[in-house]
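Working notes for the structure below.
For this depiction, one protein chain was excluded, whereas all remaining protein chains were kept in their positions.
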Amino acid sequence: MAAVAVEHGSEEVEHQAEASGHAHPPTNTGISNDKVAMWAFLGSECLLFGALISTFFLYRSRAPLGTVKPHDVYDIPFTSVSSFILLMSSLTMVLALSAFNRADSRRAMVWLSATALLGATFLGGQIYEFTVFIREGMTMKTNPASSAFYVLTGFHGTHVGIGVLMLLALVILIRKGRLTPERAETIEIAGLYWHFVDVVWVVVFTVVYLLPL
Amino acid sequence: MTSVLEPPVLLPEDPRPIASGALRRPARTDGFWSWITSIDHKRVGIMYGVTAMTFFVIGGFEALLIRLQLASPNGRILDANAYNEVFTMHGTTMVFLVVMPLGAAFMNYLIPLQVGARDVAFPRLNALSYWLFLFGGLFLYSSVFLGGMPNGGWFGYAPNTSIVYSPGHNIDFWIGGLLITGIASTVGAVNLITTCLNMRAPGMGLFRMPVFTWMALVTQFLLLFALPVITIALFLLMFDRNFGANFFNPANGGDPVLWQHLFWLFGHPEVYIMIMPAFGIVSEVIPTFSRKPLFGYKVMVFSGIAIGFMGWGVWVHHMFAVGLGPVSITAFSISTMFIAVPTGVKIFNWIGTMWKGSLRFTSAMLFAVGLVSMFTIGGLSGVTHSVSPHDRQQTDTYYIVAHFHYVLFGGAVFGIFAGIYFWYPKVFGQLLDERLGKVHFWLWIVGFNLTFAPHHILGLQGMPRRIYTYPEGTGWDFWNMVSTVGSFIIALGLLVFFANVRRTDKRHKRDHLTVEADPWDARGLEWSTPSPVPAYNFIESPEIHAVDDWWHRKYTEDEDGRMQRLDDYDKAKASAEEHLKPGQAVHLPSPSFYPIIAAAAIFVAMFGVVYGRSAGANYAITGLGVLVLVCTLIAWALEPSTEPDDALVDADADRLLGLAPAGSAQAELGSGDGGGDQPALTSGGSSGGGAG
Partner (left out) sequence: MGVRRPSSLRSAAVAVCCLAILGAGCAADTPQNTFDPEGPFSRSVDDLIKPVFLIAAVVFVFVEGLIVYAMFRFRRRSEEDRPEQIHGSTKFELAWTIAPALILVFVGVITVSKIFYLDRQFKDAMQVEVIGHQWWWEYNYKDGDGKTFVAAANELHIPVGRKVQLNLTSADVIHNYWPPKLAGKIYAIPGRRNHMTIQADKADFYYGECAEYCGLSHANMRLRVVSESQADFDRWVEANSPDRPSFSYPIVGSDDQATASEEAKGHTLFLQKGCSGCHAVNGVARGAVGPNLTYFNSRATFAGAIFENDNDNLRAWLRDPPSEKPGSLMPKLNLSETEITSLIAYLRTLGDPGLRGAPVPSGVAAGPPQP
């Protein structure tokens, strides 16, 4: 049985793949329940990140004199590299699905692991960045701009982290033979989540890091 | 593409007993534990309803305290702090723990039945929604014993709710409770949207769905998109309080108005979330008791969708006195005026449904017409608010309190009670006493108007909201006293309702009464099943040919367009009473412990957040809760939705399959089907597996 775990802030939404022995029951839309549910959930996530991004946008230059704000401490080259890494992870995710569709479980595991690794590297980069910022005097408490920065990137990072855990879970399940290629849709749905998190990052990187004050 | 129910299967010849043990999947479908582990949408709906009713009594009690305190000047019933807690909890309870869950109760119970499904798309997720609602409410109310209830108002404006001005844990409980219930509703929205879009019976295109289901679908989309916004607002406030963030801290550049924007971006769709299910309910009740179809089905659907969309563009009307500048005020004044149009259209369509009908004033119909009438008043006062220059006089006064009670009590609650009286026989297999129902209705029409009509006057005479007392000489004494008297009449009406429930139950049990499948000669698919509905809902997929397909199996229109009974009327009515035959079985999703455990884990984790603020070590409790949650979710994911091997074994397993055990009321229900078939069923064991 495959598991698709998705986190929504402090919540977890679980989607059950078909019970063994039963084929996909037909649905009115032609799309499986799990996939419709994931799309609906991602719609909700759009508003979640929308609220966070709007808050950041409103606050990005609110820094009382003398306090450090995000734009003072960005290391754009570094963040560009980690953004690239995250983008590449979407590519490996596509490759994983494609492999699994071709019933190549071994390749699929490789690509899924690669995706998880790239995601974890991105996270590592974020964490490293944050430690630098803190050393340079920008913490959650510093000013509204810094608070908004940390909360937005923190929520995003948490979503990436859960995605990484989910991908590893999928690798383990394939390894144990509990997730087989007829249920490739599970990988596809995980992919939807992963690509979404990636797209959010594209928006965040643009609005938060690249847009000048 | 279409969604078809799996037809019944045959029981095997020699069923084996289910292995039992502490770590086995639960299997019982009766008894207390079966409710804890049930994932049946009907049970989840009933639990939602009963729990929400309990909170209704609590919230009502809080209202009575408020009214007692304000009945005369310089009241001494509650001191300032107690009053501030009581009005905060009254609002928070009524919005999040009563009206929303009562709507959810109906949506959970009815949507699968109205679309012809056996359950929702994700039954265990559905149970999770319920348990999170219960635990969220318990979390909020645990604050009574743990230092003080939330006292920042149901709207929690910053910076009053910041750590500087609210240093105690009161607000932390408010944040935590709302986050927990927010997860419940978001998860429920994903579930019900998937159900409506994917699990409709053959022939049921979207424009053959009942209006209740349509309104429920719009509500679910509103929930899906509105809840994340308040989730973020609550997290931002939590980070301000717990971690020194500066989102709403003006001393460090934060803007308290940001809270208001985020809150009302949620808050306005929220009021549509509260009213739409009730709109859906009366759209079912009025046609039934008018013996006419709903006037303007498509318009009713589209106006509901329009309200859903337009509801996102009016939130600043809650902020007309904030000082946002004439351009935004103008834009939102205009948008607020125009949202009255699709709402008004609905009122006229309901009247149009009644017009030239054959009206029967059952309790359900009285409450439904009550909604149309009372909501009109609330809607009109709402239009007066949209005149923003005058709203500068109206806002934050009792005039607003009048408005929202007319639309939420006179509207949503009346509609919900119309639904309760209407669907009670379907859900419980009992018919509530009509005379007591009418007493309830009249007590409420009088009591409700006596309580809230004076608030219009009080507000315009200068009485602000949220004041724990007022001095002599304001001129407010008389109408406050009238309002208080009215509130006790409302309380009396509710007592009559509970007396009715109890009396009905005793009478049915004493006289072994049963109720037919379709006591109201109604229109929706749910009336084509026995009362109460068996676990499996439908034996086979119904085939849908029109809106109100069930009605069209009983009636047609003659040359003059008048309703005309079909020859197959009796046959249709008989088929509604059919149960599974002995030896037949249906696969249903199996019960599970994981939803309640997951909810409990989140509940525990949230305490860690509250107390982590005073001592960082307490965040370990959060960590523990999250760990348990993750393990539970993994186990949940690996648990199949149905245990196929267990599902077809043993006499006990029959209950899993929705077959009635011997000795149950269903088994004895000769049912009105002329007894041609065996009365419901005996246990699989004694039938010896004989095929039907």
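As written, the chains take the letters A and B, and residue 1 is the first residue of each chain.
Here, a contact is a pair of C-beta atoms (placed from the backbone, for glycine too) under 8 Å apart; a residue touches a chain by one contact, two chains touch by 3 or more.
All figures in this text were calculated on a predicted structure; none of them were measured in a lab.
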Here the chain that is not shown touches B
Touch criterion as defined above, residue of B:476, B:497, B:527 or B:636 at the omitted chain
B:476
With the full complex in mind, choose from B:219, B:376 or B:592 the residue touching the hidden chain.
B:376
Decide which residue listed in B:267, B:454 or B:625 touches the omitted chain of the complex.
B:454
Residue among B:366, B:401, B:544 or B:601 touching the omitted chain
B:366
Go through chain B and note every residue touching the omitted chain.
79-81, 84, 152-153, 157, 159-160, 164-165, 250-251, 253-257, 290-293, 295-299, 321-323, 325-326, 329-330, 333-334, 337-338, 340-341, 344-345, 347-349, 351-352, 354-362, 366, 369, 372-373, 376-377, 380-381, 383-384, 386-393, 395-397, 434, 438, 442, 445-446, 449-450, 453-454, 456-457, 460-471, 473-476, 557-558, 560-564
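What we mean here is this: only the chains that are shown with their structure count from here on.
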For chain B, which residues are in contact with chain A within the complex?
1-4, 6, 121-122, 124-125, 179, 183, 186-187, 189-191, 193-194, 197-200, 204, 224-229, 231-233, 235-236, 239-240, 243-247, 249, 252-255, 258, 262, 265, 598, 602, 605, 629-630, 633-634, 636-642, 644
Chain A residues touching chain B - in the complex, by the definition given at the top
1-5, 8-16, 19-22, 25-33, 36-37, 40-41, 43-45, 47-48, 50-52, 55, 58-59, 62-64, 140-144, 146-148, 150-151, 169, 178
